[in-house]
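Below you'll find the structure I mean.
Every protein chain of the complex appears in place save one, which is left out.
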Amino acid sequence: MVATSTNPQGSTPIFRRKLQLPFPLNIYQSSIGRKWVMALTGIGLLGFVIVHMIGNFHIYEGPVQLHEYAETLRGLGGGLFPRTFLLWLLRIGLAGMFLLHIHSAYSLKERSRKASDKADFVGGEKKYGSKRDYVAANYASRTMRWTGPIVLLYLLFHLADLTWGWWLGDDYVLGDPYHNVVASLSSLPVAIIYVVATVALSIHIFHGTWSLFQSLGINNPKYNDLRRTLAKLIAGIVLVGNLSFPVLVTAKLIDDDNRKCEVGDVACLEHEAEKH
Amino acid sequence: MTVLNSKIPDGPVADKWENHKFSTKLVNPNNKRRFEIIVVGTGLAGASAAASLSELGYKVKAFTFHDSPRRAHSIAAQGGINGAKNYTNDGDSVHRLFYDTVKGGDYRSREANVHRLAEVSVNIIDQAAAQGVPFAREYGGLLDNRSFGGAQVSRTFYARGQTGQQLLLGAYQALAKQVASGGIELHTRTELLDVVLKDGRACGIVTRDLVSGEVASHSGHAVVLATGGYGNVYYLSTNAMACNVTAAWRAHRKGAFFANPCYTQIHPTCIPASDEFQSKLTLMSESLRNDGRIWVPDAFDDTRSPSQIPDSERDYYLERKYPAFGNLVPRDVASRNAKTVVDQGKGVGTLKNGVYLDFEAAIERDGEAAVRSKYGNLFDMYQNITGENPYQTPMRIYPAIHYTMGGVWVDYNLMTTIPGCYSIGEANFSDHGANRLGASALMQGLADGYFVLPYTIGDDLAGRLGEATVPTDDPVFAEAEAGAHDQINRFMSIGGTRSVDWFHRELGKIVWDYIGMERTREGLEKALSEIPALEEEFWKDLRLPGSAATLNSGLEKAGRVADFFELAKLMARDGLDREESCGGHFRAEHQTDEGEAQRDDENFAHVAAWEWNGADSVQTRHQEELTFENVALTQRSYK
Partner (left out) sequence: MTQELNLTLQVWRQEGASDPGHFETYAANGISEDMSFLEMLDIINEDLIENDQIPIEFDHDCREGICGTCSLMINGQAHGQEKATTTCQLHMRKFNDGDTIVVEPFRARAFPVVKDLVVDRSSFDRIIESGGYISVNTGAASDANLTPVPKEAADTSFDAAACIGCGACVAACPNSAAQLFTSAKLAHLNLIPQGQSQRFERTETMVDTMETFFGSCTNHGECHEACPKEISLDFIAFMNRDYVKAKMKNRKLAGQS
């Protein structure tokens, strides 16, 4: 009999290496690199979430200040850039980060599914026939692939709701975000959507904040415990801060009463803002 | 009386290896790739040999029955590895390690081999450290040493309690590097079934793929057997479940002499068996004896818990009998004394099959943290297995079979009596004499693989340049394959009633009772009548469900147990003929008034090497006389 080299079945690669792209695209070809991109875009998006939330706190100062804040955003860059130029740059950057974040997440999920699926003789999505007994994986980490899409759907809803004003119809007043927010959140179903989305976002952020340290390899036993604390802190702030809007509107603590300017009177808002 | 040529080089013992290296024929670097070498077994010895040979340029085929070379049982060695580095400045030297090893082996090893072993021990440490083996270090970043069973200097390098694991991983990684470079063709889950000879020379092997059941032939210019020891003949031992003698034994059946099979080592610190179905005994590092005190209750059948037995009613029998060495007497002495007290009825534990190893004094002296840092993992392991906490209650220990000094006879070049067939590591008989010192097994396995065989194999190969390997369609291979098929078919068609494990267990009981820690003429003769009877039953009453064309661990075990039967008979015969006590071979008839082993240097200062004469006749005993020019033969005394 001819001597043959035993090549165990398990030695056959499942994922073929594709052609190596030039630097830095080759980083994105590996799943570790993709996690790295996911973490970096996560940081960017997290920054956006926090800044966006803090900006929205102007709502508590009143319609004028919120309008003024919106104007400041449009005028970012001062005399250096044309009006709304920098804002658009940020928007495009944000959209890019979103796309990368989503693409890396989706492609890695697919990859993991493929790495497990042939093992699946039991049926369904389950890797094992017995009840899986998770020890370390918490609710947040296991639901990233659910909280992510929820946040995405919410985001589309949110844009349609307050940026494009699709269903507020005549009640949507361009340039009066205060009114728009109040008008939208006054509807209980909408408020519930905001609450659900905020909870999902916070859960997503809780695991994401801890996880990004791992993915980026930022690690030192001296401060490793702080990573969990930080994750809890940030998730908590995002949760409480963003929940405050629908809750307070629903509780009628924020409403259109006692406004100095009439709803729809954008010129009045601008005038008041200038007096500041 | 000179069938056996040990090829020991001339000259003073300290120069022999140097001289030999110089006089050994060399194979030109460009010609090495023309030689194919088969290495069977990928433990410490096999992996290190395969890697080193491949680095030199030889084409290597490595075989293991495991799913990965990293599983070999070398991985379980805990304590450490000796190296005559004298980093501790306590008077160690190559000569002292040589001396200690010859003495520890009870003057039944070859001086020249042992000296070579001591010489290369320092290179092993260097090699391992460079490979990244995470040896224990001191705060200055330099290597730490400890003293180990039987040694009065600190020359043992260690990596927590997992030295064997780390050294094996080092060798495995060196092997992996060569596999990736194409220098080694690695065959996993493949077991050797036969060594094939053509014109009296080893020309290849026959293997069985354990997954597909396929029987195949592999040819090479040389065959290296690095297949470990035969401790599993006892069924219960500290060996892994799959350890076996099959490769060595099949070589023996083809003409390799088998030397000193009665030299088996008992390890004094194992966890006693808890019931009949126990599948193996777990060893705890002997280093525990550095700080633990061994005792039994004074009273017979004392059922009190150890904490209730006051110091005055305890017998610290090793400290009492051997004041100089105390709890650190050599393994065989410690083991036999444990057997003596247990046989007296002073044993502890439910089955009364152990003695206490007590850390109370050490914890009091150094604190629990210090003890934990030294032995933490061993204590955890003990607690996990027994459910008892050794920080609070003494451990129970009892000896178990651990290592076999006997093995395939090899000359100074590590070649067996089959030209072209080599044996290295525990599989050969060479360096430990009748008893092995602690922390010397890792040393010998790696010495053979890294630093001896790669030199000595060239001596034979150099003269064979241009010779092609025997093609695997040669009739010698066809015949060997047919023989392998025959045996498999025979096993599968017995259709009896008992499992392989049942026979193995029964065989183990006989071997442990009569060829165990203490042997007598009567017992050995009894073994020689009981083993063949059981063997006959095995061939009539074995039941092997399943097929030979798939993974079938019963079939694998059947082949191994069949060889154990034949080996056990030879062990008894060897023990019977060796009318003396030495090292791991203790004949009750030959002991001093103090109960110590009584050697007979006049008549037995030799190696007994057995020649196979066919399945139906008894092997012939050959002798290789041992001469001691550098170490004076003394009666061991550890008082």
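The letters A and B name the chains in turn, as written, and every chain counts its residues from 1.
We adopt the following convention: contacts are C-beta pairs under 8 Å (C-beta built on N, C-alpha and C of every residue); 3 or more make two chains touch, one makes a residue touch a chain.
Owing to the predicted nature of the structure, the values given are computational and were not obtained by experimental measurement.
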Checklist entry - Of the listed residues B:454, B:516, B:559 or B:583, which contacts the missing chain in the full complex? => result B:454
Next on the checklist: Given that one chain is not shown, which residue among B:7, B:95 or B:280 touches it?
Outcome noted: B:280
Checklist outcome for this item: Full-complex touch with the removed chain, picking from A:52, A:142 or A:232, is A:142
Next on the checklist: In the whole complex, not just what's shown, which of B:12, B:132, B:367 or B:463 touches the removed chain?
Outcome noted: B:132
Checklist outcome for this item: In the full complex, chain B touches the hidden chain through residues 48, 51-52, 55, 66-73, 75-76, 85, 87, 123, 125-132, 134-143, 159-160, 162, 165-166, 169, 172-174, 176-177, 179-180, 186, 188, 211, 238, 240-242, 274-275, 277-280, 282-283, 350, 381, 384-385, 387, 450-451, 454, 497, 499, 501-502, 543, 545-546, 550-554
Checklist outcome for this item: It is residues of chain A that touch the chain not shown, namely 8-11, 13-17, 23-24, 26-27, 30-36, 108-109, 111-121, 127-137, 141-142, 144, 207, 210-211, 213-219, 221, 224
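Going forward, only the chains that are shown with their structure count from here on.
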Checklist entry - Approximately how many whole Å separate the CA-defined centres of chain A and chain B? => result 62
